[in-house]
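The complex appears here without one of its protein chains, the remainder shown in place.
Chain naming follows the written order as A, B and C, and within any one chain the residues start at number 1.
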Amino acid sequence: MTTTERALCRVTTEKIDAQELIDAVQTAADGAVCVFYGVVREDSRNKKVRFLEYDAYPEMAEKKMRDILEEVAVRWPEQRAAIVHRVGTLGIGEASVVIAVGSPHRGESFEACRYVIDRVKQEVPIWKKEVFTDGEEWVEGS
Amino acid sequence: MTTTERALCRVTTEKIDAQELIDAVQTAADGAVCVFYGVVREDSRNKKVRFLEYDAYPEMAEKKMRDILEEVAVRWPEQRAAIVHRVGTLGIGEASVVIAVGSPHRGESFEACRYVIDRVKQEVPIWKKEVFTDGEEWVEGS
Amino acid sequence: MRVRLRYFASIRERLGRTTEELEVPEGALVSEVWERLVAECPALEQQRYRPAVNQEYTSPGHVLRDGDELVFIPPVSGGL
Partner (left out) sequence: MRVRLRYFASIRERLGRTTEELEVPEGALVSEVWERLVAECPALEQQRYRPAVNQEYTSPGHVLRDGDELVFIPPVSGGL
């Protein structure tokens, strides 16, 4: 049994409840909780976004998220992280992903939280399609 | 009139509502919101904390918070930040401070949020008293 | 032997389907399945992807086994 077996990592079609993630990661030993929200922004490459469509390979996405939480547990044994990614249609300002990290110390909470979002963007099989006023396009990362 | 004149920075005796801070900083241009919670932890220097008492010089605390938000506006013109610090009696796990930063880009949202909490800990006239099972002590920073 | 394919995002839209079962020869490589898709749908020729077998990233030279789940993962763009 790994340390992150019961960790919270989920792909959902519903609005993300950040408090659920905080409750999942915060312990009495923590002095710091860092929460990151990826949100839909209005402009992309100088075009106006009407909304986004997120698609996921959900079983693999959750597996890769769990792998990332394992990486956090190895690198920062005192910390815990959680990841929830939303899919489907999202409007401007809505959160596509929320990451929470609970930590005894503030510096490491930022480092771990940033590590998680960077890894999510590299590894987790989720894609967004930008729907503009005059067309639409799947965004493909590097 | 400065850019941060209407920014949210407040000392309060009430539970902090992180959503209020997020609403205060997030714009349609943002792709990232970073929220930091400083929370009361159970152990301090190997002693068990029962609860904390926070004291503030409230007028100056809000003024120094506003100065910090000005620093953020100068250093990261595309970002906005908010700070709410709670005072009075706080139990284990409760948030003493919440900071939110809205940003077009994720990397800078972490940098700015960390900058704000570091500056709060240096400059803002707020103090905590740790109340242990066998005594109490004002914590004095460096 | 048979492998199960699932399609996502741009590849799903180009192919116009979400899943299928394919009969492939023993010892077939991931890259050979991709070539069949490109032959069917030339628009995929320029498509970048990472293959995943049974929900783990792998290489185009991966040898498939009966019952594998194979997905060609377009460059991911989740997060924000």
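Note that a residue touches a chain if its C-beta (ideal position, glycine included) is under 8 Å from a C-beta of that chain, and two chains touch if they have at least 3 such contacts.
Predicted, not measured: the structure shown is a model, and the values here were computed from it.
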Visible contact partners (per top-of-document touch definition) of the missing chain: A, B
From the list B:10, B:50, B:105 or B:121, pick the residue that touches the absent chain. B:121
Residues on subunit A that touch the omitted chain in the whole complex? 31-32, 106
With the missing chain put back, which residues of subunit B would touch it? List them for me. 38-41, 54-57, 59-61, 63, 85, 96-97, 117, 120-129, 138-142
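Criterion: only the chains that are shown with their structure count from here on.
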So with touch defined the way it is at the top, what topology do the chains form here? Options are line, ring, star, complete, other. complete
Pair joined by the larger number of C-beta contacts - B-C, A-C: A-C
Subunit A-subunit C separation of Cα centroids, rounded to whole Å: 25
Out of subunit C, which residues touch more than one other chain, so two or more? 79-80
Junction residues of subunit B - those touching two or more other chains: 31-32, 106
